[in-house]
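Working notes, structure below.
A single protein chain has been omitted from the complex, and every remaining protein chain is retained in its original position.
Which chain is which? They are A, B and C, in the order written, and residues in each are numbered from 1.
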Amino acid sequence: MQKIVIGVMGPGVGSREADKQNAFELGKLIAAQGWVLLSGGRGEGVMDAVNKGAKSAGGLTVGVIPTGDNASTSEAVDISIITSMGSARNNINILSSAVVIACGMGSGTASEIALAIKAKKSVILLNDSQTSKDFFKEIGGNLIHIVQTPAEAIKVCHAILGS
Amino acid sequence: MQKIVIGVMGPGVGSREADKQNAFELGKLIAAQGWVLLSGGRGEGVMDAVNKGAKSAGGLTVGVIPTGDNASTSEAVDISIITSMGSARNNINILSSAVVIACGMGSGTASEIALAIKAKKSVILLNDSQTSKDFFKEIGGNLIHIVQTPAEAIKVCHAILGS
Amino acid sequence: MQKIVIGVMGPGVGSREADKQNAFELGKLIAAQGWVLLSGGRGEGVMDAVNKGAKSAGGLTVGVIPTGDNASTSEAVDISIITSMGSARNNINILSSAVVIACGMGSGTASEIALAIKAKKSVILLNDSQTSKDFFKEIGGNLIHIVQTPAEAIKVCHAILGS
Partner (left out) sequence: MQKIVIGVMGPGVGSREADKQNAFELGKLIAAQGWVLLSGGRGEGVMDAVNKGAKSAGGLTVGVIPTGDNASTSEAVDISIITSMGSARNNINILSSAVVIACGMGSGTASEIALAIKAKKSVILLNDSQTSKDFFKEIGGNLIHIVQTPAEAIKVCHAILGS
């Protein structure tokens, strides 16, 4: 039977410290629910931290890799899906996730939130940019959920999944 | 020698009237500069209008189609690139454009602006949403150019191209 | 630490009975080695059988799905990667696999073998078409391994992986 996959999207290089801490905690909590973690899979910033968090709690981690090999894949990724299609893989990230959590902000993350809205996926925003919240609420309406902590994000996931 | 390709991104179904009028005018002006118009290619809203504008001025139009056939392609598209990859084709749209003009706003368009920023492409915003301008300025900085009219967009294109 | 992913490619609709039996056995043996099974993920033919075989032995299964949802996904797929990119996803299948096993033959499978050769991946052929073996040997040379049974395919996998 299919496992529940939760996607966590966030910046690689240049991630803020607070976002990386949130990402680690998110990974841990996702694993604790028995969910599979899906991310962009790179060994940097939020992407790396969320995978390490999930592994710290014995979770299963899937990375959807933009490049053609694993040279920059997080060492905490269990299953590496090699796409070699750059940022076009962002659409796979969100389509494969039952719920999308955006942790932090950047151009790649913004594209994933927008693609999720386009695909009518629920998105949970965990970041400090009020501007981003205003914008995604404007284009995403009820699909957008704004939270302050990783624990709150997990609670919203359960509500969305009806679990 | 390679032709100059200008991408115009914007909503299909549900486009606002003002955005469609701007799109038609943009298409006409792009054709008048001798540039090739690239768009998402669907026969609706901004996408349809910009292609019709370009054809009204004798331009050449390329549509990068999300579906697997031409059932929903604008009749004003000359060359149809069939991707069958849904919104993942948005990344092709922006990578193939020397400059990206976003006319109107929606989740697909927002993903294209974000992907353009990720790829370090210049983006010209022509729409009425102050929230979107604030957000993309926040994540895109100097790559983002805000204009009020199609004519101004063309002027900025020339400045970016150094032509 | 990354898990070893073995890809099994083969037809969906119209699969031959012998190929489906081989696929089930391959899935079982792959799971028994502790490897992750990756396939095209559809609930038909070789794709369905190989996933069922892997689950019968308690394995972990990943499906890389061509469509935009799970309507046609095999019920034996644990982790569903939704690409919505049709046959373009075939390249992801082979790039994500440490070794590719082609079980049976068809146009989709042939494209995966060819893409694997292009990416310099080893491919194991398990089918009854001498013509296909002649052709892929001609274009793939030493990357192509020809076997008669699922057990032999697993042996060749071990040799390629150095395990």
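We adopt the following convention: a residue touches a chain if its C-beta (ideal position, glycine included) is under 8 Å from a C-beta of that chain, and two chains touch if they have at least 3 such contacts.
No experiment lies behind these values; they were computed from the predicted model shown.
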Sole contact to the chain not displayed, among A:Ala49, A:Met85, A:Leu115 or A:Cys157: A:Met85
Looking at the full complex, which residue from B:Met9, B:Ala23, B:Val36 or B:Ile139 touches the chain that isn't shown here? B:Val36
Across C:Ile4, C:Ala88 or C:Val156, the one contacting the chain not displayed is C:Ala88
In the complete complex, which positions of subunit C touch the hidden chain? 85-92, 105-108, 110-111, 114-115, 117-119, 129, 131-132, 134-135, 138-140
Determine and list the subunit A residues touching the chain excluded from the picture. 68, 83-88
Residues of subunit B in contact with the chain not shown: 1-3, 5, 36, 62, 64, 68, 70, 73, 75, 77-85, 91-92, 95-96, 119
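The rule is short, and it goes like this: only the chains that are shown with their structure count from here on.
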Find the geometric centre of each of subunit A and subunit B from their Cα atoms only, then give the gap between the two centres in Å, rounded to an integer. 28
For subunit B and subunit C, let me know how many angstrom lie between their CA-based centres, rounded off. 40
For subunit C, give me the residues that contact two or more of the other chains. 68, 83-85
